[in-house]
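One structure follows; several queries about it will come next.
Missing here: one protein chain of the complex. Every other protein chain is in place.
Showing chain A:
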Amino acid sequence: MISAILVFNNHGKPRLVRFYQRLAEEVQQQIIRETFHLVLKRDDHICNFLECGSLFGGPDYKLIYRHYATLYFVFCVDSSESELGILDLIQVFVETLDKCFENVCELDLIFHMDKVHYILQEVVIGGMVLETNMNEIVAQAEAQSKLEKTEGGLSAAPSRAVSAVKNINLPEIPRNINIGDINIKVPNLSQFV
């Protein structure tokens, strides 16, 4: 069983946090911090396994991680998982991300945490490995985002346009505008449709 999947960057900022056992938020953050400190001090060319002792439920658990550019992908697993198998799985997960985001970089993970979660859900559910075939994972993930797009229709289009506009610049302007006035005028028109 996999008990947690953590992705954080070289500064320990979490980019994806998925625990498969319930832990309070403070404990989760504590684990992320400690895990980060554990992996940070390790060279890139030493082994990818780390016994985490009491960090997770006991000596049966170990951390298996890979370091890609600015990101660490850390899986915490128990002894029923094969160490090298999980290393391959991390590779599969990252390659899948790469396909779905087209040249994935940290920014993709930062701004689309939800999508990363959805992709992860096609690889691991409830701590158990669901699929290891990359094509299958990508196909299912894409089918679902397609479904989301067809559903979006009218209501999603404007917000996409807006977020495109927002993406240009204007970091925080609309927040302080009083939109109450606009609201009042619009309903009157709807009567005539």
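What we mean here is this: a contact is a pair of C-beta atoms (placed from the backbone, for glycine too) under 8 Å apart; a residue touches a chain by one contact, two chains touch by 3 or more; residues count from 1.
As a convention for this text, contacts and distances are computed from a predicted model.
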{"item": "Per UniProt, the name of the complex member that is left out, chosen from \"Interleukin-7 receptor subunit alpha\", \"Coatomer subunit gamma\", \"Ribosome biogenesis protein BOP1\" or \"AP-3 complex subunit delta-1\"", "value": "\"AP-3 complex subunit delta-1\""}
{"item": "Footprint left on chain A by the chain that the document does not show", "value": "1, 14, 16-18, 20, 22, 24-26, 28-29, 42-43, 45-51, 80, 82-85, 87-88, 110-114, 117-118, 121, 125-133, 136, 140, 143-144, 147-148, 151-152, 154-159, 162-163, 166-167, 171-172, 174-175, 177, 179, 182-183, 186-187, 189-190, 193"}
